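Heads up, one of the protein chains got dropped from this complex, but the rest are sitting where they should.
Note that the chains take the letters A, B, C and D in the order they are written out, and that residue 1 is the start of every chain.
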Amino acid sequence: MNFDPMKIPWSLLGLFIVFCIGMFIRGFVPKITARVGKRIGIRIYQPWFDYVKNFSIQTSITHGYMFYLGPVFRLTGGIGMVLFMPLIHGSWYFSNFAFAGDMVLFLYLMFFGTLGMALGAGESGHPYSAIGVARGLAQVTVAEIPLVLAMLAVAAQHHTLSISQIVAAQQGGIAHWTMVTNPVATATGMLALLGSMMNSPFNVVLAPQEIPIGPPTEYHGTFLGILTTNRSIFPMAKIIFFMNIFFGGATNWAILILKGWLIYMWPVIVGVVFPRFRVDQSIRWFLKVPLLLGILAVALV
Amino acid sequence: MTHIALAGGALLILIGVWGMLTKKNIIRIIIGFSLFDTGLHVVLVGLGHLKNRTAPIIDSDLPREAAASRVVDPVPQAIVLTAIVIGLAVTAVLLAFALKLYQSRKTLDISELREGNND
Amino acid sequence: MLLALLAILIVVMLAAAVLALEHGKLLIGVIAAGLVSLIASVIYVILAAPDVAMTEAAIGSGLSTIMFLYVISRLKGDTHG
Amino acid sequence: MINPILIIAIALGTAFSLGLLKKLGRELSFAITLIALAAMAFISAQWLSAFLTYNMLGPVVTTAGGRAPFVIVLQMGHMEALFTLLINVMGVMGAFYLHDRLTENGNGAMAVLLAGIMGLNGIILTGDIFNLFVFLEIASIATAGLVLLVTDFKSLTAGFKYMLASGLISGLFLLGIIFLYNTTGTLNIRELLIAVPGTIKAGSVASFLVMMAILLEMKPFPANGWGIDLYSGAPAGVSALIASASATAAYFVLIKLLPLGGTVAYKIAAAVGITTFVASNLVALSQRSATKLLGYSSIGQMGLVVGIYGLNYHLGSKAFLIIFSLLGTHYLAKAGLFWLSGIVQSTEIDKWSALRKSPVLFVLFGIFVFALMGFPPFPSFFGKWELIMGLVASKLYWWAGAILLGTMFEGIYLFRWFSRALKLDNQELAKPRSTIYTFVPPLVFAILLFPAGYYTSTYTGGIGIMGFAPLLFIMLIGFLDFLPAYIKNILSIAGVAAYSWYLWPHVQGNTFKIVFAGIFMGGALLALFAGFYRRGKHLGFYPTTLLMFLGLGILVDASNLMELFYGWELMTIGSYFLLIRGERSLPHGYSYLLFSLGGSLAMMFGFGLAHASAGTIELSALNHIHVLPALAYSLMLVGFMTKTASLGFHIWLPGAHGEAVADIHFMASAVLLKAGVFGIILVLSGMGNSEPYARNILLVLGWIGALTALIGNIGAAFQESAKYLLAWSSIGQLGYIVFGLATMTHLGWLAAYGYTITHFLYKGILFLIIGGIAFRVGTADMYKMGGLIKRMPFSFLAVLISIITLAGIPPLVGFTGKWIFYNMIVSEHMFYQGLVVIISGIVAFLYLFRLIHVIFLGQLKDKNRRVKEVYPWLLIPAYAMLIGVMVLSMFPNTLLGPLGRMLSTAFPKGALHWDGYTASTAYGTFNMPIIMAVIGSTFAVVFLWLLLANRRAVKVKQFNIFYSGEAPSRPELTHFGYNFFAHYKKAVGFMAVPLVTRFWDQVSEGLHALAGYGRAIYTGNAQSYLFHIVGFVVAIYLITMGGLS
Partner (left out) sequence: MVKKAFAFTLILGMGLLFYQLYRQRSTSTDLNKTARYYVENGPKETGSANVVTSVVVTYRGLDTLGEVTILFVAASIIGFFLKNQRNRKLEGAPGETSELLHTGSVFLVPLIFLLGVYVFVNGHLSPGGGFQGGAIIASGTVLLFLADPSIGAGRGVIHVLESFSGMLYVGLAVAGLFLAGGFLDNRIMPLGHFGTLLSAGAIPVIYSLIGLKVGAELSSILYALKDAKE
């Protein structure tokens, strides 16, 4: 398949829809957790207000090019992930640029944004942000291991690395989903997902941010706007990825939203139940259960 | 006769070696060496000896024509002549060493005549 | 006859050799070693080697012993053992 | 033709007349002595040249006008001419060196020297066994006399022990001679050799005694304590004479007389010789005294040639070539080393660093040590090669193994000595004193080693003129070392360019060779260009660098195994000198050399098996070896893996590379390591994967590669020094390559090739720039840097792009490699190794991030406020490589296309399918230009938007942020960049435990303990030595003759 200029507008449309869904979920999920905690919580459309506010604030200081590049890298990574992801199965319009890359591209693009964020935080010159970055990197790299194993298992199972083809292979009912045909890989993948979704017990990474310094304070205004944009896109890209790989993908937007939301809730629920790990604890945890599961997954192929 | 000479020479050699291996005093060791040497010479001459024959010197008693059947082997004798002188030279040098060693360490004990450690 | 003489000489020579090594005094040892050479030179005569005998007598028992004696005379009293 | 007997007459006449010349002064006597020795040498030389010119039989010179077997005869033949020439040349040189000692001691000493040399000549020339005995006695008594040129307690004891021992030995010899005469009726050696087999039944004790005596003259283990004490107790010049002239003569006796003992004698000689070689070298390990080391080494070397003579029937026509090359090297190098030991004036090996104060002498030292170890272009290289080839071809594996083991031991102590002399501090030490007399002989011998090497090579074949001609150029550069660096740099670049020009037609049309030639020669040019940043003279840098690149060039150019090995060894020498230049690189350079040596030896054995299997040393011999194939391939792989620093052999790398400066680091990591890859590719191409053993080897190799990648990357994450970080990273990257190759699939090889090239590019950038930064900042410790982005923007950009590439993040070319790996892993179901490789890829991300963050971002250090951008000389080559990275990123098919076509001949299955710019396998696809376009345009849009939105933002000065409480006293503890991944270490640090280092440490300790036991027999007591001699004779007698028969 070759490049067709008409892909561009359609991809951008898909990207926008994903962004909207992300914004929605980012409002909706805090609301739910707040209600569970007998609080009222934010309004569902609160993220939109924040968004507009951020972009309308003029930033008056800059620390240099890398300070710019951080958010740019970050957002590019997020957008890139969506742009190379087939969103709706069977739809030419929303298959984006999936033909140009496969699962491997996706796995490595995840690092693009991570790197950018880390660099941007570094440029701010703030030592605590560096600590946060170090922790985050350490944890993400370990969480990646079971994820990779799960991906390998799935790829071997379906004899392809192409996400579109994996989705295609799962069509025809829930019995064909990877979740059913390869439950071990799915379990592994879902455990790995916990590590990258910044929810408890794996969110000590955010601790330096909670002490209100680090990137979110250094970055404000437009910079923060870009970062929040990404916070709506990046997790969604991951969620859709998981959906495509394990849960049969989506044949229309409604299913996408439903499945996406359900997957999103998984780390949230876990986060409500479990206390936070220290980084070395979480590294060890990932090297135990998920890793063994992952090895089991590839062994079963 | 050869047997006895050879046996005697061999025993002398062994006695000499015994001396070289067990004596502590380096002069004794050199004596052992010279006994060893003498034993060798006895063996050499003994080996060249043939029963009932005489020295290989032509004179009135021993005409040239008959010599081949009446004299002992001259070669070992010639060799021993050389060997004796060589032995003397070696002994002399050994003695000079011994003297020098004694003068530098005031002892003749071979086990003490070595460098402090072996490095 | 000659055989017996040879045997006796050899026994004496060996005895002198043992003496040369084992006698407590170094001087006696050296002289005994000279004796060994001297007896050896007699043996050479018996073995029809007059050239060797002369050499052994002059060098082995003569000069060699003198050299030993010269050296021993430089060892201040360390002439035992 | 001059009657050879005049050699003896001249020596004696002169020696006797010296007594009369006393009145004329010692200098004149000395001159006369020298003239006499030179005349003797001339006689030998003209005989030798006659033999080499005309194919004639040497004359038998009778004395006393009598008939041949009944009078003493002298034989002058090829061998005799050569050996007497060696001895007489040594006589001239040795006497010259001993000038001071000889004139001090008077004419008597000169007469002794003359008589000694005469004795050695006589030993060689005489054709009569008793006459040989007489000459032996002359030589040994003269030796004892020469030892006394310096009268101290050491030389006294040494001489005394020697006299006693040689008295005992010659007694046994005489006994053997007379009984041989008794049974055969002749003393003529030729007649004896004819008579012995007929008249003496097997197991003649007489010939046994003769044989024992000549073996004992060679100082066999363990009956050689007297020999070692002699070497270390004698004055240096005399030890040189003993090691070169006496040992050579004694060896000739062995050649002449060993046949008397029949076949059993050869067996005994082989066993005794090789045992001596291994044991002496083992015992020498724990020695700290230079002269003792040389003594052990001499004895070991002679043991080796004795052993070879014992085995010569198995070596065929090459036997004497081997013997001569090894003996000749020993002769030149050992004499040279002993001479140097006299100049250094200290037996302590650590004091030899004083030699560095006289660079020329130090160079000589290096030449001698490397010659001794059998490195090219010295004769022993060819000798050792032919030896191992011959032994292995005759299936004498254990012998070959023992010899290699002994060589390894020898290497350990010689190189330790050399490395320490090269690196240890010499401030306190006095400059070694050398006069014209002590300087000329070692210089002459060192120079002689080179033509000797060339000459030897003409007999072995294999190495063409291009193996030597460039060496002349390198020597020229060496002579010009006093010039400023930039001139030498220009010359060197010209040299490399010329060599590349020569090389191009040889590699043209062969993608495999083009890739490596490109890396090696391109790397050379880039590195040398970067070298312009240096000031001063940069002594010794250019010759060694060029040597390394020449080695690499020859490696690529090699058309046979010998050439390959030749290039490999040249490269090893050159790289060793480069790597040891670093400040604290003494232990690392040393261990590099040891691993290299071990690898070379393993490799040589492997090549031997290949040669035995194919009957040729052409490169095709590597294909389908059928003689012990598993061993052969494993050994070769081990050999090459020492250079790729694969797991188990990696411990030398971090230190060696981490201590090197920018351009050297670049050469060592980006270029040099690829030599190992080159070798592994050759071996694996030959091995294939069809045989069961091959699959096992590949499985192991794959795991080694994968684990190397993991350990390397984890190690990198925990380094504080940027250079060490990069060094560890190289280990990891090479692990990928090895893993890729071990899969033996199209994709695996494609990835490996891709990595080989891209690693060269992006690592090259990193090495140059990080090295340049370290140079500017004055430290390589990352936590001492920070915030350099403003000071060094160009460096930052280059580093950023290269780490993105290295991490495999799309859209740069690194991703291509990762993508191929994934496809291969899935399609080959190599999940477990694959997992390890992938994990290491992720870990790589950690250290890369740390690298860029801690150096460039964060807070600028106060002392770096005025630091300048890295030298343009470093930036320019880096950016040249950066362009390469970008081109390959955008159009990976320009690289992968040709590689794929090349690989398709070997691995037709599973090739990458190209459709325009879309590459696909059975599993996945990627289209780099589209990825690049999508990501690039997104990036651009977001970036421009941000710039636009913040066009009025004010720049904040770097110091305008509060200083985050970094305590100045021990800043590294509080600096965020210190121990960056501490938590990671807590969790997975067990993988960074230096188990391998511990393993090798224990090996070394064990060896030293063993050496200690071995050394215990050398008590220094003359009587024990006599015991050893008698015990040796009796033991071998009982073993071989079995008592009564």
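The rule is short, and it goes like this: a residue touches a chain if its C-beta (ideal position, glycine included) is under 8 Å from a C-beta of that chain, and two chains touch if they have at least 3 such contacts.
All values reported here derive from a predicted model rather than from experimental measurement.
Student: Identify the visible chains that the left-out chain touches across the whole complex.
Tutor: Counted over the whole complex, the chain not pictured touches B, C, D.
Student: From the list D:Phe83, D:Phe179 or D:Phe324, pick the residue that touches the absent chain.
Tutor: The missing chain is touched by D:Phe179.
Student: Using the touch definition up top, pick the residue from D:Gly106, D:Pro359 or D:Gly461 that touches the left-out chain.
Tutor: D:Gly106
Student: For the chain left off this view, which of D:Met40, D:Leu86 or D:Ala115 is in contact with it?
Tutor: Only one of D:Met40, D:Leu86 or D:Ala115 touches the chain omitted from view, namely D:Ala115.
Student: Provide the residue numbers of chain C that touch the chain removed from this figure.
Tutor: Considering the whole complex, chain C reaches the absent chain at 50-51, 53-55, 58-59, 62-63, 66-67, 70-71, 74.
Student: Of the residues in chain D, which ones touch the absent chain?
Tutor: Its contact residues with the unshown chain are 3, 5-6, 8-9, 12-13, 15-20, 22, 61-67, 69-72, 105-106, 108-109, 111-112, 115-116, 118-119, 122, 126, 128, 130-131, 134-135, 137-138, 141-142, 144-145, 148, 151, 175, 179, 181-187, 200-201, 204-206, 209, 1027, 1030-1031, 1033-1035, 1037-1038, 1041, 1043-1045.
Student: Which chain B residues would touch the chain omitted from the figure, given the whole complex?
Tutor: That gives, for chain B, the contact residues 6, 10, 13-14, 17-18, 21-22, 47, 50-51, 55-59, 64, 67-69, 71, 73-75, 77-79, 81-82, 84-86, 88-90, 92-93, 95-96, 99-100, 103.
Just so we're on the same page, only the chains that are shown with their structure count from here on.
Student: Express in whole angstrom the distance between the two chain centres, defined as the mean CA positions of chain A and chain D.
Tutor: That pair's centroid distance is 54 Å.
Student: Averaged over CA atoms, how far is the centre of chain A from the centre of chain B? Could you give it in whole Å?
Tutor: Chain centroid spacing, chain A to chain B, equals 99 Å.
Student: Where in chain C do residues touch at least two different other chains?
Tutor: Residues of chain C never touch two or more of the other chains.
Student: Along chain B, where are the residues that touch chain C in the complex?
Tutor: 1, 4-5, 7-8, 11-12, 15-16, 18-19, 23-25, 27-28, 30-32, 34-35, 38, 41-42, 45-46, 48-49, 53-55, 57, 71-72, 77, 80-81, 84-85, 87-88, 91-92, 95, 98-99, 102-103, 106-108
Student: Which stretch or stretches of chain A touch chain D in the complex?
Tutor: Contacts found on chain A: 1-3, 55, 58-66, 68-69, 71-73, 75-76, 79-80, 83-84, 97, 99-105, 108-109, 111-112, 115, 118-119, 122-123, 125-128, 130-131, 133-135, 137-138, 141-142, 144-145, 148-149, 152-153, 155-156, 159-162, 221-223, 226, 278-280, 283-284, 287, 294-295, 298-299, 301.
Student: For the complex, which residues does chain C have touching chain B?
Tutor: Residue list for chain C touching chain B: 2-3, 6-7, 10, 13-14, 17-18, 20-21, 26, 29-30, 33, 36-37, 40, 43-44, 46-52, 55-56, 59-60, 63-64, 67-68, 70-72, 74-75, 78, 81.
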